[in-house]
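Here's the structure, in structure tokens; my notes come after.
Left out: one protein chain. Kept in place: all the others.
For clarity, chains are labelled A and B in written order, and residue numbers in each chain start from 1.
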Amino acid sequence: MKSDLKNEEKLLKELVSNYNVKGRIQRERRIWINTDKEKLISICKFVKEKGFDHLSAISVTDWLKEGEYEITYHLWSYKRKILLTIKIRVSRKNPSAPSVSAIWDRNAQIHEREMHEMFGVEFKGNDDLAPLFLENWQNSPPFRKDFDWREYVKKECYNKDNEREIVYHE
Amino acid sequence: MGWRIIPKLFQNLLSKPMTVKFPHESIPIPDGYRGEHAYEIEKCISCGLCAKICPNRAIEMIEATTRENKEKYQKQYPKIDLGKCCFCGLCQDICPKDALKLTKNFFLSTFNKSTTIKYPFKTEDGAK
Partner (left out) sequence: MNNQVMLESTGKNEYELFFGPAHPGSGNFSVKLEVDGEIVTSARANPGYLHRGFEKLMEYRLPIQNAVLSDRICILEPLNWNLIHAEAVDELMGIDVPERAKYIRVIMAELSRIQSHIIWFGVFSIGTGFDTGFKMAFGYRDYILDLFEMITGGRVYPTGYICPGGVRRDLPKDASEKILKVLDKIDEMVKLEEIENPVLQARARGIGVLKLEDAMRLGATGPLLRASGMKVDVRKEEPYEVYDRLDFEVPVRKEGDAYARYMIGIEEIKQSMKIIKQALREIPQGEYINPQFKKPKLNVKMPKGEVYVRNEGGRGEAAIYMVSDGNTKPYRVKIRGPSFLHMISVLEFLLKGVQIADVPAIYWSMNICPADLDR
């Protein structure tokens, strides 16, 4: 029972013609677009007026070999029933991105706070970036791919003299 | 609202409670319950798949140490640590010869730490 993809194609055409983004339609109700950091705020304002008023999640993927972070914004529209994902890439050294909390309010502010703590991304324009889960954490942000969590756990939590924990030290 | 409570009160006084008095009586346990492991060494082929699929690394493959066991059983066999096991049943699903099964026994609490490790051989130092 395949439905036609007219709504998705119309939306993608509008975005490509106005902002020159690269996008694809994965299946019905899923559109993925790639763009640059500078155009992010204007695309978000445009898309919010078109009916995308629910921000579902903000997430960061760490591509260690290419030396970049990929920040993804997942937006859902209750009227059109389409999920739009916007992806931007920033470099891994001193990562920073503009904040969308002026557009989606407290919803975006809390997601950005979690990403700041776990990956170390600075969001300019967000005034509440206090730590959320961890207390007195002095090392590097824990979800990066070059933080060796196994060494940290072996040093802090495990006891070498306990015979039942020998299997974890291999 | 006030008087409607009286028939319900009599009904509750005369009916049985919802609980059972546990150590003296118990409800029957259905088949397929995931309890303690039962291992048959005669069927085992030492492939090591149970140790690789366990999500918590609770199974470790060991060799025999006493002389009579070394002559009879020459390969490596699984040693299970019940303290790390989450009783998921993946080792039972993956075993190609059905040598490892989960029984209905769940009375595993103990005061003696050595009973939490299950050795595959029947006569060994520290094993039952």
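As a convention for this text, contacts are C-beta pairs under 8 Å (C-beta built on N, C-alpha and C of every residue); 3 or more make two chains touch, one makes a residue touch a chain.
These figures come from a predicted structure and were not determined experimentally.
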Identified contact with the non-displayed chain, of A:R29, A:K50 or A:K154: A:R29
Sole residue of A:I41, A:L83 or A:V167 that reaches the chain not shown, by the stated touch rule: A:L83
Footprint left on subunit B by the chain that the document does not show: 1, 18-19, 27, 29-34, 49, 52-53, 55, 86-90, 93-94
Touch residues of subunit A, complete complex, unshown partner: 29-30, 32, 53-57, 59, 61-62, 72, 74, 76, 78, 81, 83, 85, 104-107, 109-110, 132-135, 142-143, 149
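Here, only the chains that are shown with their structure count from here on.
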Subunit A partner contacts - residues on subunit B that touch it in the complex: 57, 60, 81, 83-84, 117
Sites on subunit A touched by subunit B in the complex: 164, 167-168
